[in-house]
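Of the protein chains in this complex, one is absent; all others appear in place.
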């Protein structure tokens, strides 16, 4: 088993030890799951109270937290340091060995790089390319002229349709479908006629795509996902969508056709984004929002239709107070009625 | 063809015959689909009116329904009795025969139990375990050290990633992905760095998971699903989520990371649940709700942000009456204006 004293870990990750540096660590864990011998992380002040009960033997944090009774490793970026700590204690992470399984069906015209790992029942069609060191696991399908970049990792049951391309170091989780036909029809005499989807999907470098997410090919041209963007599970990305670099798209979000996301956009879970609009750089959309029109850079929007979050919360507050408003109006009606009756009495006097 | 008189069926299922027990039954069907010779079920008073038009020859119910002209089998739990009736008339339900297809790729170090059925193109990796009588259908992937419990049934194209475990009698439908990496990154200098997801997924006994549902592995520790819980299609369960026993999670619902569901929680369709919160035992969340904070036991919540359903419906009622409220305010302004003008007239008198 791999062990480190807190001081040894500090030497490897950088950072300053506060408290007993001789404590022996043998694993990493979340604040709640941690057992004695684990180092945990406090990346968000919101979870500081949980530190009071943690059984962890040490914590990685930015500043000394309140009610923290365990030794600390203080670093500039706790989450990043934690990420490195995981690799220290778990260097054994599962990774298929290089080699090509005899059951793989690989076209003679496909180009397969060096040191790749290709699993059982993989299918690689004509003129497809698989880059060096790529991992293509069981039952993955790589279509004609599709490109899997160097150091990509495709998990079992990924479908990469014809002519779609992945940059370097991409991770596609199981059930991902890249390049299915976009959803487009021409209505004529009561029948929907399929618009051939002759474009493709172009994915940049270091993109991760979650399980069972679907990214449709363009009608013409390309659906694009920029470098470093991370997409969660069960997300739908429509045809001709263009996603910038370093975006975060959380689970079950849907983006309709031809919409553009600039760089560093964050879409929380179950968001819906209308077609043919633009989300500005560093904009954030809260969970379950429905974005019907373009969003300016740096905006934080929520609700349906999505609005600036302060406006949404203000309106929510007013809605919560509707019962009182109805009562106040009722009272006013009584008081005004009384004043009117008094007035009439005077007149007749 | 299998036939039973209503009296014979009563003898097999228990319950009391009301009306002609000699009527001959040869199948089961819903109230609307039923044909003469079918027995149907009334489990919910809401569908009682449909009974007037049903062509069924008999109905399983708890009490004699209004406008019911067909013989009845009265039982304590109609739905349960119907479930048994299906098995009486359809003992032939599809079930793969035991045996291992020659195209299956099974590691020499995997442990495969007795009387299993392993279909074509199945892949079972090193040190994986498949329990006795398990059914593993075509193109299923079972990762390294993963465990499929006794009497489990995995439908075609299931992915069970390394080190994830299923209890006994679980059913995983096609396209289910258990153990894909959780969605976690550390942002550093404008780049998202992947947090290795070194935990696993632990699923209890008699859990059913619907088609294309995704259950992510934990960052560290385990994502858990308790015994008897039933999950519908296209559901997303985030890393380190802990789901109790006998929960019902309806289609397209998403549960964010580290949230806990206690036992007997019901989440209706398209619900979104925030991360790091707790849903109390026997709580119910209505369809499309967004749950942002913890929910107490036995609560019924709905809306966004989710609130106790009476409060939600009350607010909805007020919102519906906003047009009248605006009109009432306008009238008040007119009346008060008149009173003020009269007042001024007096002053000058």
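Note that the chains take the letters A and B in the order they are written out, and that residue 1 is the start of every chain.
Quick note on the criterion: a contact is a pair of C-beta atoms (placed from the backbone, for glycine too) under 8 Å apart; a residue touches a chain by one contact, two chains touch by 3 or more.
Since this is a predicted model, take the numbers as computed values, not measurements.
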item	value
Contact residue for the chain not shown (choose from A:40, A:83, A:165 or A:214)	A:214
Contact with the hidden chain (one of B:15, B:71 or B:119)	B:119
Residue of B:26, B:74, B:101 or B:194 touching the missing chain in the full complex	B:101
Contacts of chain B with the absent chain, listed as residue ranges	27-30, 32-33, 43, 46-47, 77, 79-80, 82-83, 86-87, 90, 93-94, 101, 103, 119-121, 137-139, 155-157, 171, 173-175, 208, 210-212, 228, 230, 232-234, 246, 248, 250-252, 264, 269-270, 287-288, 316, 319-320, 322-323, 325-326, 329, 332-333, 336, 339-340, 343
Missing-partner contacts on chain A, residue numbers	103, 105, 121, 123, 139, 141, 143-144, 157, 159, 161-163, 175, 177, 180-181, 183, 185-188, 190-196, 198, 212, 214, 216, 218-221, 234, 236, 238, 240, 252, 254, 256, 258, 270, 272, 274, 276, 290, 304-305, 314-315, 318-319, 321-322, 325, 328-329, 332, 335-336, 339, 342
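Quick note on the criterion: only the chains that are shown with their structure count from here on.
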item	value
For chain A paired with chain B, centre-to-centre distance based on mean C-alpha positions, whole Å	24
